[in-house]
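One structure is given below, encoded as structure tokens.
As you look at this complex, bear in mind that one protein chain is not there, while each of the others sits in place.
The letters A, B, C and D name the chains in turn, as written, and every chain counts its residues from 1.
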């Protein structure tokens, strides 16, 4: 379920964003608390080890190691690498949202341009609409784990009413070593063309508008598939992850409070809890979590797209629009500004 | 009300932007003065505490803490994180503006291509136009708090003349668990198709141009809805807010003027007012305010889009264009460059 | 007048860009010399004050202040903030250029698809073309100060031949509290539709191509209007300006040459003229000037768009194309590569 | 073969990305292990030289040299240059993916709008479809080394069934000094136009939709060709490579552990293995490898596009869709939500 908070920030008010810091659902805390516990535990363990178990010379070595780690931790360009990477991930995520296939454009055209209130007309419109929904369902099954869980086999697709048994048989009979999500889309084209011949679609202008919309719909579908198929190169993700993990590994040692008596520069205060390092953990690990959450928006994270809901909504709404609402118009009346 | 200042900066002049620094409406001062007061008060309180109430050893501890905070404050990558985040927010904001639905393209087509100066023709054009406006109104109600306040129920929509009572009834009769903003849009399609059958729209070419425009209009509407529904991931906003707040928290302690007699490096001057820290507060908090203002441009900030004005303008102008102006052309005359 | 220098940099040559440094028109020097004089004068004044008028202890205080200012000047993230801001401004500026409305696409269609070399045909084509030009003129009047100066009232518009007196009357008679730049655009649609009925435009395909182009044209116009109406949020501009001004304020004090005898770190040289600070002034103030110049490209800067020239060119060229050139084709001859 | 890992990161889980660090295929390790071995060997060689073979004064010189190198290594803006460059490369790579020509849109139209289940109709549809596939094959041969290896001559193209012998002859007979990949595309247009005359394509609306799609398809093809032809300017790639190589060269000397007895600042620890430098090698060299892999996505890297697979899939699927599936529709049945 997408986490919507825009109504909370409609107006820029006194410390406007601070309220957002107190949410749990979809929040940085919920996403990070486990990693945070691990990090804090390790830090404490090393701290205890240093303070109570090491001998004098071991302490001196540890102190040098700590300063060494701290120096190099600062050289790791975490901010920059994360900045570019997250920008890339966020752009891809938004493009995937924008390309979610919605059948609304097609349902307008089918509802208005496929004629006949008789049973054959209704059947025609509903079948066309079903093919549209089936096309996107087949894509969503490949792309989204949530949808795949709900429709693990084609039987489930048939069972949910997206496909009839007869269609299933024809679908299975087509011999192709490749994915067949384009099949209902070709059925759509041929059925529309048949309807044109039978006069249910008035002329080629109407027909081609339908075809163009269907092609647009299919392009959205295949773009989603493309985003899933060709992700951000693994190397890039590994580089970023490695940079962030290295940084925190270096911080575990480098950000320990050292014995203030030794007089190391910048180490004349011991407050036990490395508050800024913990906050830095939240920034950087949180920023990486943004990427982790968005890199595949079709999972089951708090912030992922609700594809199963989309599928239901689209089927319900589009059948309603092309069947019940076909030529079922409100009586025209003069509006209140008439003259 | 959007704050327009472009005419003030038409020409690049001597210290051209300095005039902008003296405005109040929509300005950084108006947005930030409360936070600024809180920040300055806290800073002063800590300063007073340090100068007058702490004992010697407490002072020494505070001084070490201050230096510690200052050191880490500089490591917080506020600039970078804000830079990437604000760029993202500004892009989304502008895309929302560009996708505001304007009925002008549709009103041109309806005015020119739906025939008949008789009452039925007028009724047809006005009703089509009303459906267009109704579609966007329903979306604006979900998206904008200002519009929602004005139209809290469907009764208000009917009362304002966007919908007739009969339409309201039909609308309510449609059973769907999902939002129904697409309903007037399907009515539009069916009514246009009916007008085509009755010869009020001449042929399929005219009809499909109308349909395409309506689909474009609906896409703008649903994109607006999408921007509202799927915001920037909460985690990202939290990361940025946390970074900025942490920075200022660190500054409260780390940017205190320490006792110059103690000889801390960089602390040999005490001018009581940390002028640069206060200015930094304006930069960073101001930059964050940019994001806060733009993240939901449909609120009631000084810089938010005037959706209620848009709704009124669109209805008034579009009814004028399709009714009174239909085939009401000025007499053609030779222009002054004729031959 | 736009400053074009691309022919100067067609080839990458030995120190290729250095020639650009010697231009005056539209140059950084012309834009900045006044600010530069102010900055240099202030710097000199402070320098003289420090060197000749301050007492010893005042000098010591000033030196501390100078070091303090210098330290914080370096912490102001001018580069970063300017980088993001200027990128935003430049993108907006270019989009405005790309969306300048040119009537060339429409004049091709009107010249080819509105039939008749008789007077009525000519009148029809010229009137349609005039409406196109009138639409953009009305927008330019709102957007550009230069155009507004030339056409302060509708009388000037009528006087320049963009509108007839009769059209003016009809225009004024339309009651609307909103801007009426869309009126000629509706006239265009209705006139084209009338021409279709009279057979001057052959069929709906020709008509709708015209309508689509007109809608495209109007979208360019309204996008220009949008860029003018909804600018970059004032807060953002203020943040950037404040950052740059603060930086230079800090430099005035912090970049003074201090008494080399006092042995302050990095202050063992006194060359009187702070050459690098002056150059930095040119970078940063110059970069800000880029933004200042481009934020409203419809003013009268050296680099602003020549909207008045556009208006004249468009009217002259488009009337020529639809009238004199209509069906006035060169005799077809075999080209020199025939067989 | 593209490395797909999106299903691995569907949900943001506990240390979600760490699993990605353990993959071999397409990973940073596979890409970099050779360079890493070279780098580590050189580092070790220098280290051994310094520790065991240099005389005292040579050691002192080496130490100074090392510090000098280290200082300048930090000034090389590797992160920044790589950030901008990789962003550019990634954008180009993704645009190439998005512009891969898929014949699905065309096969829908040919299957629906080219009439006739007789042999001539089938031949017509198959031939049109073959021309489409041939167009992209000719482009892929220029662009992709993998495809070129598979189809080194036009004989291979004929042999694989993309072209008949007769077509080959006509193709060779056309005299042009330029590439001829556009030839099948002109055949397509003329054949479609012929089919229109023979009534196999019903009217101009159907025909022009086909033409538009074909033009779109060709634009994808030529854009791919453009990306191959006009790459990122060599100078840019050289600048980046030089920056990274220089950095690592400087690191080889500058990151050596120096004799701790000499008391050089930051050199009081000797742990033999420069763990952070090695990790930095992975970041920066890995980041550059991202660019190296993506700059030409038509090679045979793990992450390159599988063009040969595309070619086979497209031919098989598109012939199936236009031939076997033409007007071979499932019987229409009432769906389970009927009433």
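Keep this in mind: contacts are C-beta pairs under 8 Å (C-beta built on N, C-alpha and C of every residue); 3 or more make two chains touch, one makes a residue touch a chain.
What you see is a predicted model; the values in this text were computed from it and never measured.
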Could you tell me which shown chains are touched by the chain that is not displayed? C, D
Considering the whole complex, which of C:34, C:149, C:165 or C:313 touches the chain not shown? C:313
Of the candidates D:212, D:308 or D:328, the residue in contact with the absent chain is D:212
Which of D:20, D:132, D:252 or D:288 touches the chain that is not shown? D:288
Residues of subunit D in contact with the chain that isn't shown? 31, 34-35, 38, 61, 64-65, 67-69, 71-72, 75-77, 80-81, 83-84, 87-88, 123-124, 126-127, 130, 144-145, 161, 164, 166-167, 170, 174-178, 182-183, 185-194, 203-205, 207-208, 211-212, 214-215, 218-219, 222-223, 226, 228-239, 241-243, 245-246, 250, 288-289, 292-293, 295-296, 298-301, 304, 315, 319
Against the chain that's been left off, what residues of subunit C make contact? List them. 2-7, 9-12, 14-18, 20-21, 23, 26-28, 31, 74, 79-80, 83, 86-87, 90, 97-98, 102, 104-105, 107-109, 111-113, 202-203, 205-206, 209, 213, 266, 268-269, 271, 276, 279-280, 282-283, 286-287, 289-290, 293-294, 303, 305, 313, 316-317, 320-321, 324-338
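As a working rule, only the chains that are shown with their structure count from here on.
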For copies subunit A and subunit B, work out whether under half or over half of the interface numbers are shared, and give different or same accordingly. different
Separation of the C-alpha centres, subunit A versus subunit B, in whole Å, is 24
Taking each chain's centre as the mean of its CA atoms, how far is subunit C from subunit D in angstrom? 39
Would you mind listing the residues of subunit C that make contact with two or more other chains? none
How is the touch graph of the chains shaped: line, ring, star, complete or other? line
Interchain pairs in contact, sorted by label: A-B, A-D, B-C
